[in-house]
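Just one protein chain is left out here, and the rest sit where they should.
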Amino acid sequence: MEIKAEQLGYTYMAGGPMEKVALHDVNLEIKSGSFVGIIGHTGSGKSTLIQHFNGLMKPTGGRLLIDGKDITSKEVSLRELRFKVGMVFQYPEHQLFDETVYDDIAFGPKNMKLEESEIRQRVQDAAKAAQVDEAWMDKSPFELSGGQKRRVAIAGVLAMRPEVLVLDEPAAGLDPKGRDEILQMVEELHRQRHMTVILVSHSMEDIAKLATQIIVMNEGTVAMQGTVSEVFSRGDELQRMGLDVPQITLFVQRLIQKGYPLSKDIFTVEQAQKEILALFQKEQGVKPC
Amino acid sequence: MLTDITLGQYLPGETVIHKLDPRTKILLTIAYIMALFFVNTIAGFALCAVFMGCILKISGIPLKFIIKSIKPLWIFVIFTAIINIFMTDGKIVFQIWVIKATWEGIYLAVIMSLRLIFLVMGTSILTYTTSPIVLTDGIEHLLGPFRKIKVPAHEIAMMMTIAIRFIPTIIEETDKLMKAQSARGADFESGNLMARAKAMVPILVPLFVSAFRRADELALAMECRCYHGGDQRTKMKQLHMQGRDTGAFFIAAVSITLLIGIRYLPGLI
Partner (left out) sequence: MIEIQDVTYRYDENQIDLALNHVSLDIREGEFTVILGHNGSGKSTIAKHLNAILLPSGGKVLVDGMDTMEEERLYELRQKVGMVFQNPDNQIVATIVEEDAAFGPENLGVPPQEIRERVDFALKAVGMYEKRNEAPHNLSGGQKQRIAIAGIIAMMPRYLVLDEPTAMLDPKGRREVMKTLRYLNKEHGMTIVLITHYMEEAAQADRVVVMDHGQVIIDDAPSMTFANVALLKSVGLDVPQVTDLMFRLRQSGVYLRHDLLTIDECEQELEKRLREIKEG
């Protein structure tokens, strides 16, 4: 499924005294099967933007096209769009409500009016993908720990079998171990199930590790769009917007400026280790310590 | 969107009305409401309108804000009007089957509606010119003397403050929950009353869970800041009655006397 924004704009309370432009002139394209990272500081418009992808918000200017169709046109059923574009909000565990974990995960498929056997199948499948333990199924979601609740909430979205998965800061508030587990799960969904993933995150390190494309939002519009290396090579501009590049990228860029022959496209510690070791070997073989 | 609601009615300003001590404003509003029940003539309401007009002018509140606050009243106005028009005995204007409309009924309906409108107008001016926190402070002070008969004045004020503080937070949260559940296909708009009530469960349950969590955390934070009720507590901002408050009491006394007096001056209508 392809998402395309053309001159998209959104204004809160248009015409009123409290009018506030949240988005303007947004042009972007998200290809089927891609893994897109969206970065931008709080208030840059990224949350408003992603809520357009499943029709929770409708543009007040311009168009949003899903597979070439305008979401405001009669051809598009907003209800079906919500099932196709799964949205995981920040702190999704706060939306759990049902008596058992099973029922909560089944909420989406039930709203889709599916057959009982189909619902069961989907719940089990989603639970497996989100690493929700079979033993929790009959428990109350409120008995689970924070990290477990979050996985149940994500399973609730996966159970609708969306083609696109949008996640807003899925690792917020988790410790490093919990964060790694969630991000690894997202990565597997992309790799094994070929889902299109849109990840909103403040962590440049996580985006660098996972995404293939990056969209940078600033002051309500798209400031940059491109591959990871295209975007992170413009570190100065990012810093002027109050954003960072991964520390490792910054470090390697500094070495490059000093004249060391390193690749510009280094975004992970593993890549840097490999390149720098090669540098040492080139200079004169590695000295044992 | 829920968060579009402008919260609280307070319109900040620097006018004399804004600067009056909240206690003055609360007491005068109560006096005004009581006086309204003595007003039962068109002339009386005309006088009332003049007074309200003057206060509006001084306080600088645009008329449209007052109209906005009166608008939701129409349902009550219609309801009381219907009851009065058809339930009062008197000279019949028209009759449908056994239901009779009377002139006396119509007159009473007009009076009652005006009374309701002026009542809301007066209290709106109070909330438009007084911030919730100052209002709460005023209530706490006015209830102070009743503490001797075990009225928990401080606790009532504290609860009101916390409620005011958390209303925007809860509204924001409700908005977020509605979006999150809509994203999973929840439908809040179609179906009969039962279906709609049921559709609210996925919003209400998490809302309550979170409200309890917030209450718990807030209580702990308050304890850590040595909160232990109203005993030996001081206040940073002290309320002081000033010259303008005396003036306001004087003007109000004259106005209210006039309002009530007009009833007992026959021949004016």
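Lettered A and B in written order, each chain numbered from 1.
Basically, contacts are C-beta pairs under 8 Å (C-beta built on N, C-alpha and C of every residue); 3 or more make two chains touch, one makes a residue touch a chain.
Keep in mind the model is a prediction, meaning the values are calculated, not measured.
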Of A:1, A:21 or A:255, the residue in touch with the unshown chain: A:255
Touching the absent chain when the full complex is considered, from A:19, A:118, A:175 or A:230: A:175
Which residue of B:93, B:151 or B:218 touches the chain not shown here: B:218
Positions on chain A contacted by the hidden chain, ascending: 41-43, 146-147, 172-178, 202, 205, 242, 244, 246-248, 250-251, 254-255, 258, 260, 269, 272-273, 276-277, 279-280, 283-284, 286-289
Residues in chain B touching the chain absent from view: 131-133, 161-162, 164-165, 168-169, 172, 213-214, 217-218, 220-228, 232-238
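Simple rule for what comes next: only the chains that are shown with their structure count from here on.
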Cα-centroid distance, chain A relative to chain B, in whole angstrom: 45
Contact set on chain A toward chain B in their complex: 12-13, 18, 51, 54, 56, 79, 82-83, 86-87, 89, 92, 94-98, 107-108, 111-112, 142, 156-157, 160
Chain A partner contacts - residues on chain B that touch it in the complex: 1, 4, 6, 173, 176-177, 179-187, 201-203, 205-206, 209-210
